[in-house]
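For this depiction, one protein chain was excluded, whereas all remaining protein chains were kept in their positions.
To keep things simple, chains are lettered A, B and C as they appear, and every chain counts its residues starting from 1.
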Amino acid sequence: MTEPVLTLSGISKSFPGVRALHDVALELYPGEVTALIGENGAGKSTLVKILTGIYRPDAGEIHVRGEPVSLPTAHAAFEKGITAIHQETVLFDELTVAENVFLGHAPRTRFKLIDWKKMRAEAQSLLDSMGAELRADTRLKELGIAKKHLVGLARALSVEADVVIMDEPTAALSQKEIEDLYVLVELLKEEGKAILFISHKFDEIYRVADRFTVFRDGEMVGKGMIKETAQDEIVRMMVGRSVDHIFPKVKAEIGEVVLSVEGLSHPTEFADISFALRRGEILGFYGLVGAGRTEVMQALFGITRPSGGSITIDGREIAPRSAADAVAAGIVYVPEERGKQGVVIGLPIFQNVSLPSLKRTSTSSVLQLAQEFALARTYTERLDLRAASLSQDVGTLSGGNQQKVVIAKWLATNPRVIILDEPTKGIDIGSKAAVHAFMSELVGQGLCVIMVSSELPEVMGMSDRVVVMREGRIAGVFDNKGLDPVTLVETAAGIRSQAA
Amino acid sequence: MTDAAETTHRHIPDRLDNPIKSAVLSWETLLVLVAVVIFILNSLASPYFLNAWSLSDLTFNFTEKAVIALAMALLITSGEIDLSVAAIIALASTLMGMAVQWGVPTPGLVAIGIGVGLACGAFNGALVTGLKLPSIVVTIGTMSLFRGISYAILGDRAYGGYPSDFSFVGQGYVWWVISFELVLFVFAAVLFWFALHRTNFGRQIFAIGNNAVAAQFSGVRVARIKFVLFCLTGLMSGIAAVMLTARLGSTRPSIAQGWELEVITMVVLGGVNILGGAGSITGVVLAALIMGLVTFGLGLLNVPGIVMSIFIGGLLITVIALPILYRMWRERRA
Amino acid sequence: MIRLLKQREVMLLAIIAIIVALVTTRSAGFGRPGNLTAIFNDTAVLMMLACGQLVVILTRSIDLSLASNLALTGMIAAMVNAAMPGIPVEVLILGCIVVGGLLGMFNGLLVWKLNIPPIVVTLGTLTIYRGTVFLVSGGTWVNAVEMSDRFKSFTRAEFLSLPMLSWIAILVIALFALMMLRTPLGRAFYATGINPTAATYAGIDVGKTKFIAFTLAGMVAGLAGYLWVSRYVIASVDVARGLELQVVAACVIGGVSIAGGIGTVGGAVLGALFLGVINNALPVIGVSPFWQMAISGAAIITAVIFNARGERRGGRIILKTAEAG
Partner (left out) sequence: QTRIALVVKSLGNGFFEAAARGAEEAAGELGDVEIIYTGPTEPTAEAQIEVVNSLIAQQVDAIAISANDPDALVPALQRAMQRGITVISWDSGVAPEGREMHLNPSSNDLIGNTIIKLSADHLPDGGDVAILSATATATNQNIWIAEAEKVLPDYEGINLVATVYGDDQSDKSYREAQGLISSYPGLKAIIAPTTVGIVAAAQAVTDAGKIGEINVTGLALPSEMAAHIKSGASQSFAIWNPIDLGYSATYIAHALATDAATAEPGATISIGRVGEVTIGEDGQAAMAEPFTYDASNIDEFATIF
């Protein structure tokens, strides 16, 4: 057996009130991919930040090639040959691609000044070698989210590194780009690099990883070779119990048309969007990342202003000019970006829940705390929220629980249509099942659901019908009976147009 | 968690911490302590301090600024700022002075002062919310613009000759040593306290200040509320203009020069987070009182105003730094 | 995008040129090279301070204490000169930079170590530094007679028909431009402002970068303190009162985003120059001085609106047809 390049032992890290990591160990081997698996909040990203010099561990040792090292700064980690693609895109919108790749370690001239020419050339050749169709002197903010991830990747590869860490690298990538990434991982393996790969997607883990390590509540609970271990076993290690039905789709009674959209258009983002949504139905919206689904949903929700077309709900035409209008009409939206658009971090849970329903919990605009608490309790308990109290800052909750607060907030408004945009993105397998179960429950009660998702199994497992979008237009609408996933992928990629 | 059919849910309590305990540890308590200490120091340092008339005169040092600070507190809590308030006073006062020359009686003058304030606030609000511009730079601009218009109108002249009943607003006493200005301020403070802490409007302000995007995505009409807050700040500046003009009995374009920073200092000292999302009216009222106590107390010792401002500046930084230092000290020990 | 930024500066330069040309048609002397260099010289201090403010604003901070810092260092320089005329001016200038830098460091430390919002810190030090001028001087002025000849003449000495003051400004501007474009520190200012989290991940200490920005701004203010006192041959408590907001205005007019991360040395300098030209042009074309304030206010608002339009991105442009059209 080869020697590990990187060995961690006894690593602990606490934040005020949270024990993120406790006495964990990890080894990374050259030319092998190690998957790090664990629920949301298990401490995976915290470990990544310790390895890249952003956090310092409270205790424990790090050995690189057998030598003990300390990583006090991000720079120190660079120098020890550790590089990472972080979970959040941590790049600079206003700077060029080249500078994003080389910020902090740019080539210098004899006078110690930044050598822009050399930097651009090196960045360009790096991007070309990755097969990324990008020009080094474009500004980052002009790129789509997927291209940004490629820049992040290029940045990670721009340093001569032995250890490459990827924290959920595929969360925002489309199918094709994910495939490209797999090829790249293979290449890195061949070059003998040690790779740490963090993901919530099991198909992916089984595809790229050689070894695995499982974290639960900040502790290491198991490790082994992927080939010798079944998925069930890993899931059991992860959550401490078994998870059965991941897509517990219960067929609901499909009723009359509730929402119908005709020819909705926007000057630059989408055109000619028409579909109908029936009572008790889950309508899936599939497409490659960047297909424009979010923009359409935000137009329904009154955030984006469409330039043409009509939205009809219960036979009444509406033209929402703000989210408040949409909510009043019965359309609510669970956004993709939880932290930025979903919850108001800084406000307690109960105030987040009551925010859109203040009219109901107050008497002539004067707050009634008792009513607010009652409302919040009803809906959060129904969703089985894990929280110490309702007065707790929502920012202290884990991502999955924050998502529940957002859903609770909307249920409290008695909506007609609920739009969920990537509802399980970055959510661990246990919480994911809960969200899916809950969607079934919603339609069971006669609501209609629009579910935007880029995950094929989720779309296939949950939707009654699927709308596929491509480059701002509807590329096809399919009934989910005997639907072949290949059809969806090819329609989304524009390889096949819908055979009517 | 996986079983949706499960009906028994775990109970989530409303709150864990004792509200009395958290009230004791609050910012307001710190301010009350500071105010009491300054009050005692003042009484020890000057034999003239503990006197009904002195204490009454003291309130004139802050009432007008504090009236604006009430509205500014709401605005800053929502994540915006208005640097043009003092310039609004100048413009409102100038136009009132102009109206006097046309023989407008007192009620008309009050209406003009308040109306001009409101219009200026609406102008700021429209630029910030309509064109989505950062409020700090917009109001640096309107600060020059509004006062500049005053200069353009008045030049080297002054307006005077305000009717005698007008002066009651700034100089009158309601009862014994209780001035009309003080009563007006207390009334406004109660109103603003209620609006911020007890109504839907106030709740929405906190939501916007913590995260305007998420608030918008929760159905809060963010632009409309911000616009209203700018109007409100303008309106209160207009009221302050009426009070100050009535107290001075004359108008020059340089009136209330430099007040914007004092008002903001008052708000920040009152514990309102300059980045938005947190604050209380009680804190602002206490901060106004503290600033009045400091300036008046040092005034009794004939300390020059500029030295007082060192005290105020130092107080601002110290009071903000103290809780942070305390927290750091506690973390280090833990 | 870089093109667009450059365009904005070219636009500002064009506006300045148009104003100069228009004023010259009214008053022939205005456009003479001699008068233009006088205006440049007159704006030198504002331009330097705008460079200092630029680095601070880039890191998502603001320094309202620059003018007070200038007044305090200027007063100290004048008093030292009055008391010990033997100290060479060069040494005095170095001393000013050090004192100004220390005052800037104090701001920076509070921002860095205690995490107090910059606007609160500098609102406090704005009054503290100004008050300290009163304390050190006892409220009196330092007058021309008390200053040594070299102290007064240093900024006036002409080289290639430009006064030393202008040369110092040019040097400071050039150094800042070089730093912003070609050194890791300069890029760190941008990175910190654009995305502090990403900056941390890239190995930049965000707090320390802010600290350095405040220190640099303080050093510039200190240098400006001597230059100001030497130029106007008077040191008093009131020196440069109200200049702090003008410096911010100059940056804003120059296209610096108050939210951090966007702005160039060229923009800030041109913004300052714009204000300088306006200030100098109004009396010349006989506009009542009482209109000055209103006009510069309107100019600031116009510039903000204009800049915001340039900054706003036009959606993500998903539709292929829209992209082509």
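Basically, a residue touches a chain if its C-beta (ideal position, glycine included) is under 8 Å from a C-beta of that chain, and two chains touch if they have at least 3 such contacts.
Only a predicted model underlies this, so the values are computations on that prediction, with no experimental measurement involved.
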Interface partners of the hidden chain - shown chains only, full complex considered: B, C
Residue touching the undisplayed chain, where the options are B:Thr29, B:Gln101, B:Ser254 or B:Thr318: B:Ser254
Which residue of B:Ser26, B:Gln171 or B:Thr199 touches the chain not shown here: B:Gln171
On chain C, residues whose C-beta touches the chain left out of the figure: 27, 29-30, 35, 38, 42, 134, 137, 139-141, 143-145, 156, 228, 231-234, 236-241, 279-280, 283-284, 286, 289-290
Where the unshown chain meets chain B, residue by residue: 46, 48-49, 51, 53-54, 57, 60-61, 151, 155-156, 158, 160, 167, 170-171, 244, 247-250, 252-258, 295-296, 299-300, 302, 304-306, 309
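Rule of thumb we're sticking to: only the chains that are shown with their structure count from here on.
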A-C against A-B, pair bridged by the larger set of C-beta contacts: A-B
Inter-centroid spacing, chain C versus chain B (mean Cα positions, whole Å): 30
Inter-centroid spacing, chain B versus chain A (mean Cα positions, whole Å): 43
Contacts with 2+ other chains: residues of chain A: none
Touching two or more other chains - residue numbers and ranges from chain B: none
Touching residues on chain C, where the partner in the complex is chain A: 1-2, 178, 181-184, 187, 190-191, 194-195, 197-205, 261-262, 313-323
Chain B-facing residues of chain A, complex: 16, 243-245, 248, 301, 303, 322-324, 326-328, 333, 335, 340-347, 350-352, 355-356, 358-359, 362, 365-367, 373, 377, 380-382, 384-385, 387-392, 409, 413, 430-431, 433-434, 437-438, 440-441
Residue numbers on chain C that touch chain B, as the complex places them: 62, 64, 110, 114-117, 119-121, 123-128, 130-132, 134-135, 139, 237, 245, 248-249, 252, 258-259, 288, 290-298, 300-301, 304-305, 308, 312
